[in-house]
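On to subunit A.
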Amino acid sequence: MTPLDFLYAAAACWLAALAVGLLTAQTAAGLRACCALSAAGGVAAAAGGGWALLYGDTRVVSAGGATVVGATLQLQATGLAGVFTALLGVVAVAIALYAPRYHSPSGGTGLYLAAYNLALLACLGVLAAGGMVTFLIAWETMSLACYLLILRHPREVSAARGAFWFVALSEAGFLLVVAAFVVLSSKTGFTTLAGIAAHASAVPGGWRAAAYLLALVGFGFKAGLVPLHVWLPEAHPVAPADGSAFLSGVVVKLGVYGIALFAFRLAPPAGTWPGLVTMFAGAVTAAIGILYAMAERDIKRFLAYSTIENIGIIVTAFGAAMIFHASGQQALWAFLLIAGIYHVANHGCCKTLLFLEGGVTEHATGTRDMDRLGGLIHRLPRSAVIGFVGTLGIAALPPLNGFVSEWLIFQGLFQGFRTGSHLTAILIVLAAGILGLTGGLAVYAFVRGFGIPYLGMPRTRPAAVASERGQPILGPALLAVACVALAVGAPVVLYALAKAARTVTGVTLGPLLLPGDLTVIPAHADFSAFSPTYLAVFLASALAVPVLIYLAGRPRAGSVRVPVWDGGIVSFRPRMQYSAMTFSAPTRVTFDALYRPSVSVTRPSDDDPAGRSGPVHYEAQVTPVFQRYLYRPLVRGLECLADLVRPIQSGDVNLYLLYVFAVILLAYLLGAV
Partner candidate 1 sequence: MTLWFIRGLRRGVVTTRYPARPDASGPSLPAPPAFRPQALTSHTADLLAAICPSGALRRDRGVLVYDVGRCTACGRCAAKAPHAVTRSCEFELATTDRSALIKEIPVREEAR
Partner candidate 2 sequence: MTAVEPKVVPGEVTTFQVASPDLEAVVRDLATALRLADMFASDGDTTTLRLVWANDTAGQAGYIITETPLDNGIYPALSDIAPAAFVEECEIYEQFGIRPATGKALNRVMLPPHTGQPPPGLPTLGHKPEAEPEEARAQHTVGGQAFEFPFGPVRQVGVESLYYGLVTSGEEVVDLYLFSWHKHRGLEWRLQGKTPEQALFLVERTEGLSAVALGWALAAAAEAATGSCVPEAAERARAVALELERLYNHAAAMAALCQSTGLTVGQSAAEIALERLLRLNAQAFGHRYLFGVVAPGGVTRPPDADAIRTLLPGAYGEFNRAAEALLGTNSFLDRLEATGVLTAAQASGLGLVGPVARASGQLTDSRRVPGGPYGDETAVATGTAGDVLARFTVMLAEAAESVRLIGGFLDAGTRLGAEAGIPEFPRTGGAGLGWAESPRGEALAWVELGRDGRITRARLRPASARNWRGFDDACRSQNVFTDIPIIEASFWLTVAGMAR
């Protein structure tokens, strides 16, 4: 057996799930069957991915002979793709456990699940693609399937808008990706990825760099690099919760995979500057992502911006890795690649979990607006605990997984001095500084993201009566376990990742990463060391100390419990709590150059100074800078262009026939020449 066999099994399961979902999801049993098949596929994919991680980079398999577009289906299970494949599998299992309770059986659900399973299949195709054409077909299939996912409720204007943003930016990115592949393929003469990778060193540096930049921008559209990120906050809120989870957990990661594929495997560009460009693209993305997250009160938009932030962190790590490679620091090159990929896995688990819990919240209360929630920890206790694990993970707080990978990335960046160039070293440390700011803001943002909906008092009636009955638990719980496992089992994970990285970079880190004793060191033994496992155990036991002291020191008798001192007011009201927007007001003030907030205060009668008789309404709007100043002019320009070419489209059939004739003629003439 090979990893590919597992992937075949996964593909078969998902194909079956597609068919079952399409045909039988009108019934609860059909829905369950579809999800069971999907889960089975997920298990197979996770197993295959894991195997590929350890023993990957098998040969390219051409399957199925000639395909519809005239090329063979070329497949390959590589170590680099293994992480992503395993993540895809885990996410698929979690969503399959989640979906039967989240969706109600109906025809629309059937179509949605069919599209979802098609998307799973396409993602698998992207990851297992051994050839350029296979990759591109799978990539485009994935985009279209995701478009259908987002359009679960096609009659809603916002859904149509979100889906349009997604598909428009995806197609723009696709063109660039095609161009990048065409450059490499034409210069090397190979269409298999393995072939391109083997002969890339022969390609002139300029072409390699061009191909890389095309790929960076093209995949950046999917990954959500600023300013190519605008589809994320538009598409995530309108998709169903599991769809958003899938988008953030997997689809966005495939953009990262694409960047990694070009940066590390196919055509590592020469020189320091492509690395610097990548690193700062990532750092800026991280900072802007988290800053915009602070200004959001819609849970899903908030999470979408947080995804942008994390993609930024990963891409920063990749960029720094490329710089180290160019500077000859091969150990750090491999180390930062590992750290970045580790963060991919961590973020995939945490963010999927949070989106799924966001869906639970939305189902239980009917809203995603944080300022209409509150006190959910009492109403949805299990979801709150699971959500708390995910929040700790994504906010990169020890001892959870996000902390481990971010620590590794920082350790890599702090060794910028090893590049040998002062300028490069300073720039790397600058990027580390931006990531530091991002990390701090992320903690702030997730204190808010967890505290406002889950803690305090319910702000609205639906939040006060929310119930956990019938809400999905297993899926998010599985991911919470995965988060903890990724943290506690960090040495194991790193061992596997190091093996996978060796297949790409050829660098054997071995004791430079894992000297033994469950300790991790950042590629150089003289720099620092850290054991995520011991840290987790220590923190857990440290947490027990105050509990024990409290239990031991609790007075036996004579103590009186009285309510919190409230200044003697009649009763606390929900309106007296920090809201999501007031909590983040200090950042809005500090970074007003970015947000350009516009404030409006309305009173019942503003001109009447005595009109203190009604609600005060205060709104602080954040200007969507990128939409307004980048995309709006672009769209306007496109519209003008479309107006210019409109005369060609007259509606006259004869004219169209003339066009066809002219084109054929031109083709012959060109062929003759």
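Quick note on selection: all candidates are chains of the complex that A comes from, given by their letters.
One rule holds for everything that comes next: contacts are C-beta pairs under 8 Å (C-beta built on N, C-alpha and C of every residue); 3 or more make two chains touch, one makes a residue touch a chain; residues count from 1.
These numbers were taken from a predicted model, which means no experiment stands behind them.
A.B. asks: Which numbered candidate touches subunit A here in the complex: 1 or 2?
C.D. replies: That would be candidate 2, which touches subunit A.
A.B. asks: Which positions of subunit A touch candidate 2 when the two form their complex?
C.D. replies: On the subunit A side, the touching residues are 297, 371, 566-573, 575-579, 581-586, 588-589, 599, 601, 603-604, 608-620.
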